[in-house]
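I have placed the structure first, in the form of structure tokens, so that the comments after it can refer back to it.
Left out: one protein chain. Kept in place: all the others.
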Amino acid sequence: MKPAGFDYYAPRSLEEALRILGDAEREGRVLAGGQSLMPMLNCRLLSPEVLVDINRIEALNRMDVAKDSLTVGALVRHAHLLHDDGVRAGWPLLFEATKQVAHPAIRNRGTVCGSVAHNDPAAEHPSVLVTLDGTVVIAGAAGRRELPAEQFFTGILSTALQPGEMVVALRYPRAPTGTGAGFVEFARRLGDFAMGGAAATLTMRKGVCERARLTIVGMGEGPFRARAAEEVLTARRLSTDDCRDAFAEAAAKVTAAVEPANDVHASSSYRRHLAGVMTQRALEMALARAGAH
Amino acid sequence: MSDARFVNQRAVGSPVLPDEAIPLVEGDGRFLNDIRLPGMYHVTFLRSQHAHARIRAVDTAKARALPGVVTVLTGKELLGKVEPFRSMPNRFSGGESVQHWLAVDKVRFCGEAICAVVAEDRATAEDAAELIVVDYEPLPVVTDPRLGEQDGAPLVHDSCPNNYLIKREYERGNVDEAFASAHLVVKRRFRIGRKQALCLEGRGCVAGYRESTFGLTLWISHQLPYVVRHYLANHLRMAENDIRVVVPHTGGGFGQKASIYPEEFICAYLALTLRRAVKWVEDRLENMVASTHARDQAIEVAAAVDREGRILALSSDVCVDVGAYSTYLWSAGMEPLQTAGLMPGPYKVPAMRYRTRGVATNKTPVGPYRAVGRPSASASLELLLDEVARRLEIDPVDVRQRNLIPIEAMPYRNANNLVHDNVNYLPCLKLAVAKSQYERLRAEQREARANGKLRGIGVACYAELTGLGTSTAVGPGTLLQPGRDAVTLRLETTGVLSIAAALPSQGQRIMTAMRQVACDELGISLDDITCVINDTAMAPYGFGTFASRTAVFGSGAVIQAAKELRRRILALGAHLLDVAIDEVTIVNSVIQTIDRSKKLAIREMAEKSYFSAKNIPPELNPGFEVTAFYDPKFGSFAGGAHIAVVDVDTQTGEVKIVRYVAAEDVGTIINPAVVEGQIIGGIAQGIGEALLEELVYDEAGQPRTITLADYLVPSALEIPRIELHHANTPSAALGGFKGCGEGSIIGALGAVACAVADALNRRGGDIHEFPATPERVLKGLGVLPGEV
Partner (left out) sequence: MAREQIIRLTVNGRSYERTVPVRLSLADFIREHLHLTGTHLGCEHGVCGACTVSMNGRSVRSCLILAVQADGAEIVTIEGLRAADGTRHPMQQAFLENFGLQCGYCTPGMLITAIELLRENPQPSEQDVREALSGNICRCTGYQAIVDSVLAVAQATPGVEK
């Protein structure tokens, strides 16, 4: 399982990287962590002509914890997030989800931006970005642009990236006070691709849900923003003793709306059912944590 | 480590640290891919993308032209030069399957090799393989054995009507009468998915041309070096002793490396024709389709029982999807014949009947894999016994106790014509029940559980026939009858004892075991004993490592040879010490009189024997090298009882094993730590069978589980801490040893399957199909629609 040949570049500046990528058009791939790309190359599922290794671009290896937002550069590894107290305290959903990405050796190398750019339907980061109302910062030869998370993910393993473009950073706004977060996923084994999962936040004020955000993982087309479920919960009175009905309603909205895929691990009917279960569990977790504020 | 620690003065029974593990822990192992010869070429195979197709043409021109490519071999070029693999004769064959080393007119499974590409490095060979163009004419595909065995179904082999590669019916005792007069008849279906051994190291070989004095040297990741040598000589028309087969460190075998495959034979052929060393390493994508699969069985089993739940008769119908060819060496008969034939397990079965068949399909061929047909047979019967227990309202433990063959009844000939002796099934069950505090487990289960989880308890008893001698078939119906292996013991010039056998290890510590036995038999210190097990140039003939036999054969042959070697040592020692032979013994490598007044180190005796022979009467110096063959004639039954406790999440279908107790009878233990490792390793694979592992094919015969992200084996989180106990009874084999490599996988599949079914039963659900994936569990609970 040796990859097909390619031209390899390891530029030291973003400008150079974008130039090479631009010239390569559809034949160029960005190599960041390589934890998704290299398996595909080794299996010869992909044979790009040009590999642009961005690991030497220091400017991309930055993570900024600011008052209002967290900015994660393209070279920030999953492990990097897990070792940061600021992230743990300020973006608990992101922290919880990152803990469940694969295994230590993968987390040491794989990048958050890479996971988002790859958009595997079972991945954690795309859904977390959507739930947290994140922004994707894109750079190309023509310059920079930014997209809200939901507009970035366009389908299975597909994003709004044009040939010659790459993700250079992600921005996560800080959640309003009173927000609790819950991330759950269910995989056959810990670290496997999730068969289903949910990333939820509930912003509570005086026992009423001011804002609900819910994205479902693993349904087949990428992160699924469960708007109908969010509507059911918004402006609803919720307490840990009295939330079952509301959460069941939300779950029902989810199972009615998702169109999950079939594969060797689970059928679409199982995934649909699981989406409902994950919804309820994520919401329960989020509510409990909102109460902890 | 477990509490079963035998602390004594003897080496046998002690957890001797294995010197053979030192290179492995230091990174100095020599596995197949670590071997490099000057000028060596690399081989990769172009494999079929179709499950069933005629090959109209193969265009290798572009591949041959790629710089760095040496040659591309096709099936047509091999025709007439080598004999294809014709399925091993088996008394129960439905027809013959012929497998060309490289497909000629037809491919019959996705992954079947079509071309061998030889290049200066592996990456170039793979580049070249992508340039080969094959013109396929797709043919109708057979993927469901139930459909495949019907009249009019497409045939995988024209010579096998109804796609039967193997077929047998058997009856003993008056089955119809038993069923007619029974108090209760219970029927149950059972299905287990396709799986594979998933050795962490795939197959591979380095074929060397004229390395030292041998025309062909084959380094091969394999379990049976002498068998490989025999068939190489056969197929390549070479003298057997012009071939040397060496097994390097091997990363797992489990039976998958016990068949004869085309790839290594092609490499041998290439080395001889190119006159260069040639290497092939099976990568993981290849391994998923090119190495033998296992299980994939549909069983219907019925029991006629009396009002106490005692079995009066068993009847079973077994259908195995054996893939596209009858594997060379063991034949397609392994799983079908063993599953049906060994259905009774450790229970008294006065009468039985079965109908079994191995149906060819367009999938990777099925070969032997740890415990072969026994896990499926056992699990289907254990689930059936639980149902009997439910219907008669008795405890599952009670129904088993009433049916297990007690030691007082032994030797006991069961309806499958196997004689159980020197094995104690009931104490194993009693021990497992006691140590697990079974009554309390059931009480806890009865209490309402508020955490959304269903608790299930599974009990499974098993029998495993190990160390089979010549009188009992490993592969039922085959004309290939192993059963005698040899060991050579030799005193070297420095007095070190070297043991040589053709019993390769894949981690079972065979070298250490044989050294321990030799230490006790001869009185030579462990530090003065070495062992070689992997090289036909150094070892006497032996069939190899499979079917839980190395402890019995290796040790038995050591004991046999040691008797004679000891006699010779004492004879010369007594002469040199000028005492009578019955006055001397050997302790810690020293020949000494019983009163220890006179001593002679073996080292000194050996030096004298080699270098001062003229001073020794020749009849006392016949050479200190003894080869002995050992045939235990019969097999030695091992047995055990496993109890698994699971929690089932009724929302996700997740199954978690919360407790696991195993009580085993593995005979006299040579190295308790090694035995523990084997048992727990087997349990882990059984848990994999029960909950995780399944190779999936679609209707076009395309494999859908092609990477390790799809085919799931247990990680450290899926295997609980195993509580291991022993109730050992020595076997009748020399030393009282038994094999223990395969028993625990039988117990584990049964115990976990029963535990899951038991949990589902709390809610009126059930499950017949395994692995018990979350989806199957939810279907079994009725949370999702569908039969399971």
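By written order: A and B. Residues from 1 in each chain.
Just so we're on the same page, contacts are C-beta pairs under 8 Å (C-beta built on N, C-alpha and C of every residue); 3 or more make two chains touch, one makes a residue touch a chain.
Since the model is a prediction, treat every value here as computed from it, not as a measurement.
Colleague: Which listed residue, A:Q35, A:T201 or A:Q280, touches the chain dropped from view?
Modeller: In the full complex, the listed residue that touches the missing chain is A:Q35.
Colleague: Going by the contact rule already stated, which one of B:A628, B:I683 or B:L760 would touch the omitted chain in the full complex?
Modeller: The one listed residue touching the chain not shown is B:I683.
Colleague: Any idea which of A:R29, A:R109 or A:R171 touches the chain not displayed?
Modeller: A:R109
Colleague: Since one chain isn't shown, list which residues of subunit B touch it in the complete complex.
Modeller: 1, 15, 17-18, 21-22, 24-31, 33-34, 123, 197-201, 249-252, 254, 283-284, 506-509, 673-674, 676-677, 680-685, 707-709, 713, 715-717, 719, 721-722
Colleague: Considering the whole complex rather than only what is displayed, give the residues of subunit A touching the chain that is not shown.
Modeller: 1-10, 31, 34-35, 38-39, 42-43, 51, 53, 55, 79, 102-106, 108-109, 189-191
As a working rule, only the chains that are shown with their structure count from here on.
Colleague: Roughly how far is subunit A from subunit B, centre to centre by C-alpha average, rounded to an integer in Å?
Modeller: The mean C-alpha positions of subunit A and subunit B differ by 44 Å.
Colleague: Which of the residues in subunit A come into contact with subunit B in the complex?
Modeller: By the definition above, subunit A touches subunit B via 1-5, 39, 43-44, 186, 188-193, 195, 263-267, 269-270, 273-274, 277.
Colleague: Going by the contact rule at the top, pick out the subunit B residues touching subunit A in the complex.
Modeller: Counting only subunit B, the residues touching subunit A are 122-123, 126-127, 130, 283-285, 651-654, 692, 694, 696, 704-705, 707, 709-710, 712, 714-715, 717-718, 773-775, 778, 783-785.
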